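Of the protein chains in this complex, one is absent; all others appear in place.
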Amino acid sequence: MFATKWMDQSIEFGIVPVLILVTLYLPFAYFAIPASNALHLSLFGINLIGQIMCFALLALALDLVWGLCGILSLGHGIFFGMGGYLMAMYLLNAAYLDTHVLPDFMQYMGASAFPAFWHVFERLDVTVLVTIALTAAVAGAFGFVTFRSRINGVYLSIITQALTYALMLLLFINDIGLGGNNGMTGFTRIAGYRLEAVSTQIGLAVCSCLLLVVAYIGVRFLARSSFGRALIAVRDDEARMRFLGYRTHTLKLLAWCLSAVLAALAGMLYVPQVGIVNPTIVSPQLSVEIAVWVAIGGRGTLIGAIVGAILVNGLKFWLSAQLPSVWPFILAGVTLIITVYFGNGLWGTLKAAASNTGMGARR
Amino acid sequence: MEMIAFGRFLRLGMAVVWLLAGHLAFAATPGDASAYASRTAVIAAFCDTDGDPAAALGKLVEAGVSADQGAREWATQVMGAIRNGAFACGTNGQAVILGNSLGNSPVDAVTLAAPASVPAGMSPYVPSIVMMRKLAVAAAETGLFAADREARLAAAQQVDKFFPLLDPTIVTRAVHSEHDTQVLTVLKLAMAKRGLNSDAREARLAAIQAVAEVPSEAALTSLENFILQPGVQSDPEVIAAAKKAIQGINTWLMFGRGLSIIFSGLSYAGVLLLTALGLSIVFGLMGVINLAHGEFIMIGAYSTYLVERFMQSYLPGVFGAYIFVAIPVAFLICAACAMLLEFFVIRFLYRRPLETLLATWAVSIALIKLVQVLFGSQNVEFVTPDFLNGGVQVSPGFFVTYNRVFAIVLALLIFLATFAVIRFTKLGLLMRATTQLRDTARCLGVPAPRIDRLAFGLGGGLAGLAGVVLTQIASVNPSMGTGFVVDSFMVVVLGGAGSLAGTVVSSLALGEINQFIEPFYGAVAAKVVVLLLIVLIIQKRPQGLFALKTRS
Partner (left out) sequence: MKRRTFLSVVGSGLASAAGVALPTASFAAAGGDPIKLGLLFSQSGTMANNESLLKDTALMTIDQINAKGGVLGRQLQGVVVDPASDWPMYAQLSKQLILRDKVAAVFGCWTSVSRKSVLPVVEAQDSLLFYPLHFEGEEQSKNVVYLNSPPSSSVLPAIDYLMSTQGGEAKRFYMIGSDYVWPRTINKMLKGYLKTKNIPESAWREHYVPFGQSNFQTIVRDIKDFAAQPGGQAIVVMTVVGDSIPAMFKEAINQGIRATDIPILGLDVVDSDLEGLDTKPLVGHLSCWCYFQNVDTPENRQFKSDWKNYVAANQLKHRPDMVIDPMVSTYLGIHLWAQAAQKAKSTGTDAVRKALAGQTIVDPAGYTAKMDPASQYLWRGDMIGSINANQGFDILWKSKDIVKPVPFSPFIGKA
C-alpha cells in the first residue's frame, strides 16, 4: 500500500524534475548549443517557453478551484489581467525613469504627468505586494458575496464570464487612463535590468518555470493536506459537508483567493515577456480557453492542467504559424472528443489506464 | 386716357419684347449661334477655374423658369447632370453630359446633341458643398414650374427647407401661378419664414409665427440665429415673440427626445428578446448553457444573406421580400443545426452542464472558422429593402427609422408565436411538463430526450430568426455572435430560466435602462452598468425575476 502510494506520488512528482530540467536547459540551449544545432533555442523560442509556463501556472490556478473545489470560473482572466496591468504600470514607471518620456496613451489623453495613484507602483517589491493584496481583496469580495448566496455551477460560470466581459469593455475606454485599446507597451527596464537584454529574457523565462514548480509543489501539498481533502469533499457533495459542520463557503473562499493570487502572479510574469498588455487579456474567450486547457489536460490532477496548457498552447503557436485556417477546427475537435469521451482529460485517462494495466492497484 | 392706354400698351409691348428676348437668348433654334453663345458662356463658367459658377447657376435658373420649353429642358438637363456627377469638363472648354445609367452616350452640354468628337481628358465637375446647396435650391426653383403636381410639391418642400437661400422673385411668380392648395401652403410658409430677414416688424412677427408653427431643429436654429442679429436686438417685442417661440419649440423637442429614447430602448429590447428567447427555453428545459447560441444567430444572418443573393439573381422582381422569405429559411436551417448539435454532442453530456459549456464553446469556434472560410471574414453588406429605407419624423425631435420599427414589430410577432406554441400546442405542453417535473413526465410516457431535441431545435431556430432581424440593424460578420452571447445569458438569468414572461420583462428593463444611460455616459458605460446591475440582482435573487424552478 505504501508502495502504491509512493509510486503514484512519484509519478506525479516526476513533473518537478522535468520542469527543473527545462529550466536549466533554457540558458544552456541558448548559450552553449550552437545556432545550427536543432536543439538550440533562439531568443524567440525561449520567450515562447516562458509565456507557455505562465499559461501553465494560470491553468494550475484554475485547476485549484475547478478540479479540487468544483467551481468552474470562466473569469480567471480577470485576475490574470489584474496582475498583467499592475505589472505594466510598474514597467511604465520604470520606463519613464529610463527615458523621461510619458507613455503614448497619457500623451494623447492630455496628461502631463503620471496620475497620483501610479506612484504606488514605482518599486517592484511594492508592486508585487500590492498586486497580491488587491487581487486577494477583489477575489475575496466576489467570493464572499457569491458563495454565501450559494451560487454554483453554471450560474457562477456565466456570472464570471459577464464580469470579465464587463471588465474588458471598461478597459477599452481610454478615459479610464489605462491605455484603452492601445494597451500599455514600451517597456524598457525591469528591476533595473534592460528588458530586451538576452539575460533578462532568459531570466524571466527561468523565473516563470521556477514559479510554476514552486506553485505546483505548494498546491500539491495543499491538495494532500486535510484542507485539500475538505475541498474535494465540498466538490463532491457540498450539502453533506455543510451538514457535517464545515463552513463550506469559507473553504471555497480560501481556495478562490489563493487561485486568484496565483493567476495574478502568472499575469505579472507574462506581460514583461510579451511586451504589451491590452484589454484582450481579459477577454471572455481567453477565460474559456483556460478551462479548455485544464479540461484537455485532465482536471483535478494538477499535472493535467500543466500538461494541457503546455500542449494546447504549444500546438497553437506552432499550427497557427503553419496552418492558420486549421487550428480552430483542431482545437474544437480535440475539446469535443475530450469532453465527451475522455471526461478525465489526457492525464486523467493516462493515469487511469496506467493504474489499471500496471499493478492492478486502484486509487 | 390715350396716354394711359398708350402706357399700358407700351408696357405690354416691353413685356412681350422681354419674353421674346428671353426666349431668343436661350432658345434652341437650329443654327442660332447667338443662343448657343450664351449657353456656352454659362457652361464655360462651370468648367473654367476662374469662372463664377454661382452666377452661371443663376442664369441656368433663369432659363429653367423661362417660358421657352427648349430652354427649360436644357437647363433641367444640365442641372440634373451636375447634381448626378455626370457633367464632365474637357481641357478645351468643351463640356459633355456623360451617359446615365440607361446607357445613353455622351452629349454635348450646349447643344444636347451628340458631340462632333468626344474630347480627351474629360474630368467630372465636382461641386463644392456650397454649390450643392445652391443646386438643390436651383433645381427646386425650376421644379416649381413642372407639369407634374408631385414634382411641384417636392420642389416646394425643398424650397421650404432651404428658405434662407431662395430667390423671392421666382417663388413669388410660382405662388402666382400655382393653383394646388397644398403646394401653395408650403410655398407661402417658405416665403413667410423668409420674412425673418426683412426689416419690417410685421413681416418679422408673421415669420416668427410661421416658423413656430412647424417646430423642428432647423426652426430652432433659424430663430436662435435670428435673435442674435444686431438689427433684432433693439426690438423688444420681436425678441419676446421669438423667445416665446423658441421655448415652445424646445418643449416639443424635449418631448421628442424622450420619445426617441423610449423608442431606442424598445428596439434594443426587441433585439435582446429575440436573442434570449431561444436560450430561455433551452436553459429552462435542459439546464444547458449553449455557448454556441451566438453562432446560431450568426448562421441565421448568413442564411438571410444566401436568400438575398438567391433572390437577387433569380427573382429580382420581388427582391424586397427577401426578408420575409428568409424567416422560414433561417428558422429551418438553424433548427436543423441545433438538432444536429444536440444529437451529436449535447445528449452525451446529459447532467454534465460544465462539460456542455466547454463542448458548445468548441462547436462555436469551429462554426465561426467554418463561416470565415466559406464567406470570408469581412462584413457582409445587405441591400436594405426599399420599404425599410429611411424613416419618418413622427414629431419634432423624434425621428423613427423603419428598420428599427420592423425589428420591434417582428420581435413582438415572434414572441407571440412562440408563446402560442408553448401555451397552446401539444409540443409546448410536453415541453412545459418536462421542464417543470422531468421525471414525473417521463413516468407518464413523455419522451424526454426527443422533447429535448425538439426544444433545442426550437431554441436554435429562434436564434436564427434573431439573426434575420439583425441583418438590418447590426453588422454581419463571422464573429458577430460573440457580442450577443453574454447579453442574452444575462437576460435569461435575470428573467428566470424557462419563463417567457421573465424574458420579456427583463429584456424590456435592460433595453430601456441601457438606452437611458447611453446618451449621458456612452454605450460602453451603459453596458457595463447593466451587467453589474444584473450580477448584483442575481446575488440577491439567484433564480431570477420570474422563477420557474429554483436552481442553485
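Which chain is which? They are A and B, in the order written, and residues in each are numbered from 1.
Definition applied: a residue touches a chain if its C-beta (ideal position, glycine included) is under 8 Å from a C-beta of that chain, and two chains touch if they have at least 3 such contacts.
Please read these numbers as outputs of a predicted model, since none were measured by experiment.
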Practice task
Using the touch definition up top, pick the residue from B:169, B:225 or B:440 that touches the left-out chain.
Solution key: B:225
Fill in the blank from the handout: Touching the hidden chain, out of B:94, B:275 or B:403, is B:403
Handout entry: Contact residue for the chain not shown (choose from B:231, B:258 or B:376)
Key = B:376
Practice task
Mind listing the chain B residues that contact the chain we can't see here?
Solution key: 84-85, 121, 123-124, 126-133, 136, 217-218, 220-221, 224-225, 228, 257, 260, 264, 267, 372, 376-379, 381-384, 389-391, 399, 401-404, 473-475, 477, 479, 515, 518-519, 522-524
Completion exercise
Residue list for chain A contacting the dropped chain reads 7, 10-12, 14-15, 17-19, 21-22, 36, 38-45, 47-49, 52, 104-105, 107-110, 169, 172-174, 180-183, 185-187, 196, 274-278, 280-281, 303, 306-307, 310-311, 313-315, 317-318, 320-321, 324, 350, 354, 358
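We take it that only the chains that are shown with their structure count from here on.
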Handout entry: Whole-Å separation of chain centres (CA-atom averages), chain A against chain B
Key = 48
Practice task
Enumerate the contact residues on chain B facing chain A in the complex.
Solution key: 287, 289, 291, 345, 348-349, 352-355, 357-359, 361-363, 365-366, 368-370, 373, 482, 486, 489-490, 493, 522, 524-525, 527-528, 531-532, 534-535, 538-540, 542, 551-552
Handout entry: Contact set on chain A toward chain B in their complex
Key = 72, 74, 145-146, 149-155, 157-159, 161-163, 165-166, 169-170, 172-173, 284-285, 288, 291-292, 295, 325, 328-329, 331-333, 335-336, 339-340, 343
